[in-house]
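For reference, the structure is listed below as structure tokens.
Only one protein chain is missing; all other protein chains are in place.
After this line comes subunit A, so read on.
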Amino acid sequence: MTAALKVIQIGPAAGFQDLGRPGYIASGLTRGGAIDTLAVHEGAALLKQSPDCAVLEIASVGGVFEATAPLRIALTGADMTARIDDATAAWNAVHQMEAGQRLTIGAARSGSYGYLHIGGGFDAPVRMGARGGHMSAGLGKLIAKGDTLPALPDSGTRTGYYLPRDKRFDGGTVRIVPSMQTNRFPPEERARFEATVFKRDPRANRQGIRMEHDGEGFAAQGMRTIVSEVIVQGDIQITGDGTPFVLMCESQTTGGYPRIGTVIPADLPRMAQTPAGGQITFQFITLEEAVTIQQQDAKARAGLAAKAQPLVRDINDISDLLSYQLVSGAISAQADPFE
């Protein structure tokens, strides 16, 4: 029998994702895929499987899922409250579920997008070579109550491991490189951009993240005469009223507003996970510096599997004891949205 998760409850914006559908820019379709690809790699490292496996991407609020057979799950990305039946399930960790057990994922405590992975990967329909949804293009659909989410065969067995969390979930400094239109912004305008503290607008989504700030909008020279040009993920477009908009995985393929810079790929997970109202500053670095950072980032992703550690350890070895949920079934201070 194929293992699956039955959806008992689900938040408003959960859908299948993967590493995207490259190759269609010329046809007007952006790559899509998970908005936080690092979280996809973390889940794959925990389950010891390919990062190409399909995952469930959950914006803000999770759901309740019932296992139809014994299976493994991993939880990564935005830190959400999680239980398997009545026992608290650690985030950024891989767990066993038995048939009939229920996984309850609540609201994000930090970050914006949580990921539910399954051993073998979800058997989501393949459309144009990938399983990830691209909602703005009409590919795939959001998960609904009553859906069954089947898994492909799982050849792994490891459970009870976790990965240390990084600090990408609460905003911070995001590094950018110059873009094709950066020179259209005068030096003092670029300096003001770097000195400004921005807040993530709550209406952000997979297409783009609007950044709010106090003070004047930003302006390029000859903004109105710029010809529409190709967009890459991380481009920061300055719209007509001077507001920056960071274009993400499901953006349009071309845009007529000038780009002041481009977020480097290694910092896109931070950009994606910064919660509504979270603070971001942008810092220009050179292309050479960015290349070095990207090479280190690629190595770090490849080395994730080696960083996984057993969840149960000698208590004397645990320096961050208070961050663990030590009593199963204790009443959480976080309201459970499904009960």
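Structural remarks
Keep this in mind: a residue touches a chain if its C-beta (ideal position, glycine included) is under 8 Å from a C-beta of that chain, and two chains touch if they have at least 3 such contacts; residues count from 1.
In this section, contacts and distances are computed from a predicted model.
Matching "Allophanate hydrolase", "Spore germination protein", "Simple sugar transport system permease protein" or "ABC transporter ATP-binding protein" against the UniProt entry of the left-out chain gives the name "Allophanate hydrolase".
Checked against the hidden chain, the listed residues A:Thr37, A:Thr68, A:Ser179 or A:Thr274 yield one contact partner: A:Ser179.
Of the candidate positions A:Gly138, A:Pro164, A:Pro187 or A:Gly215, contact with the unshown chain belongs to A:Gly138. In the full complex, subunit A contacts the hidden chain through residues 22-29, 127-128, 136-139, 177, 179-180, 225, 227-230, 232-235, 252-255, 262-265, 287, 290-291, 294-295, 298.
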